[in-house]
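One protein chain is absent from this view; the other protein chains keep their places.
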Amino acid sequence: MTAQILLQTLLSGVLVGLVYALVAIGLTLIFGVMDIVNFAHGEFLMLGMYASFWGYALLRLDPMFTLPFTALALFAVGVAIYRLVIRRIIDAPMLSQIFTTFGLMILLRGLAQYLWKPDFRSVDQTVVAGKVAFGGLQFGLPQVVAALGAIATTGVVWWFLRSTRLGAALEATAADKEAAALMGIDSRKMFALAWGIGAACAGVAGALLSTSYPIFPEVGSTFILVAFVLVALGGFGSVTGAFWAGILVGIVEVVGGFLWDPAYKMVLVLSLYLLVVWLRPQGLLGKA
Amino acid sequence: MSAPLLEVRGLTKRFGGLVANEDVSFAVAKGEIVGLIGPNGAGKTTVFNSLAGFFAPTSGEILLDGAPIGGLPPEAIAARGVARTFQIVRIFKSMTVRENVMVGAMLRHRAVAEASRRAGEALEFTRLSRRAEEPAGRLTVAEQKRLELTRALATEPKLLLLDEVMAGLTAAEVHEAVQLVRSIQARGIACVVVEHVMEGIMPIADRMLVLENGRKIAEGTPADIASDPAVITAYLGEGFRAPGA
Partner (left out) sequence: MSRRAVGRTLAAAAALAALLLPLAVTRPAWQNTAILMLMVAQLGVAWNILGGYAGQVSLGHAAFFGTGAYVSTLLSIKLGISPWLGMAAGAGVAALLAVVVGWPCFRLKGHYFAMATIAVGEIVQAVVNGQERLGGAVGFFLPLAETGFWGFVFNRSKLPYYYIALGLLAATLLASWLVARSHVGYYLRAIKDEPDAARSLGVSLTRYKMYAMALSSAFAAMGGTLYAQKELFIDPGSTLSTSLSIKMALVAILGGVGTLAGPVVGAMLLTAIEEASRIVFGGTGRGTDLVVYGLLIVVIAVYQPAGIMGWVQDRWPARAPRPEPAGEGT
């Protein structure tokens, strides 16, 4: 196996991992701000994919073009779910919280299946079709664009959290809800914001993947598992952690699938997850 | 003099850069009541947590009946005869008062019927029998503290660690608690009592230990430490008189 093939596989892994990271960032943000694990997070990705698909199927609009609208739409969905359901279980016992988001996951999958049928859909014609080559290596253009889009979105979120007042308020609420409240920050608004941004991140990831990935109601299930792994690896609540964990896991998955049996890709990733939570429950960069 | 029940030698506990306990040494004889006082943050509960197995000491030894127990998990230390209460009460809210105490009794008596009988006895001793079949969550805070104490007693300990059992009690309740600790001593159980309520601990302690900033700064009878200048300035304030002084 040549160095070139290894490099190709490695970089493919990075591309994949960047998109995974975007999904995980939304999940870890929600957890960091309000200590709730959103089992329905994969469904936000699924909805983003379907939004892109229907924009394409009904209006002939390229998913790259509708991406900002998808982001906004998923932001609204996230906030709506917070307002309708999540805010009622903020202080409920953890069991209730687990089952609530779990129930949402099933509900959203069922709705997707009912409304749009279980058939696999795809976006056949897109402006980002084709391949890109450099240095003797070749990558699919959709994958490269998706990765770039993921980095860009991650960058936007990161900038938001670090450099805006609203972002600082969000981080403050994540660090200490009561103290933030004493300084005049309305936790409930922050929670809604976290859900909105979290859902939007997953939705954008879905839109980015819609050009190259099959679209079906259960598509969220693969990504939620990977997102869990990333959140655990990178540290529950750490956006930077999720980013680097994404790259690491992307590499592990693609390289592992290349060196061994692709069917066991998930097993590798999940075993990595179990290893991390057993050895260091709070993740590599997480608060204990 | 028979060997002490509990010997603590050079107990030090660090959390990263923070030194919570430094070189704390003391002994507790069988059936003794030892008061452990000091300002907030002095490291009293940390000592308890080390004694009870929730923390492993960074260095130093803890010996119970001559055998080392430092670093053992809480369940092992409980089996060896050390019971504790918690600063913030941790009763089992899904159970009744009696069932709470039964969990304690089951350490020595696995059979449910026997544990229930022993729990009944313990509840009689601490005068909570009337509330035995109530859900534990319905008790007042003072009663919950007494329940936690009863539960700890049901494990038939040699040493009882009481963490601020009298905090938040009325004067009458403090008086009752003092009587209860005396009757526990009468049964031969040694007690180490962390307290801020001076009226609750000074009258009954055989000896007192004073901690400040993680270190032991004084040890002696209540009268001794009440007149110890270091203690007075660190903690008690001017003008306190030990009983009988």
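Here the chain labels run A and B in written order, and each chain numbers its own residues starting at 1.
The working rule: a contact is a pair of C-beta atoms (placed from the backbone, for glycine too) under 8 Å apart; a residue touches a chain by one contact, two chains touch by 3 or more.
Just so you know, these numbers come straight off a predicted model, no measurement behind them.
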{"item": "Residue in contact with the excluded chain [from A:Ile5, A:Ala57, A:Leu72 or A:Ile106]", "value": "A:Ile106"}
{"item": "Touching the absent chain when the full complex is considered, from A:Leu225, A:Val255 or A:Leu284", "value": "A:Leu225"}
{"item": "Of A:Arg88, A:Lys131 or A:Lys189, the one touching the omitted chain in the full complex", "value": "A:Arg88"}
{"item": "Contact set of chain A toward the excluded chain (per top definition)", "value": "37, 85, 88-89, 92-100, 102-114, 118, 217, 221, 225, 228-229, 232, 261, 263-264, 266-267, 270-271, 273-274, 277-278, 281"}
{"item": "Interface with the undisplayed chain - residues on chain B", "value": "52-54, 73-75, 78-79, 83-84, 86, 90-95, 99, 102-104, 106-107, 110-112, 115, 124, 127-131, 133-134, 140, 142-143, 148, 151-152, 155, 173, 176"}
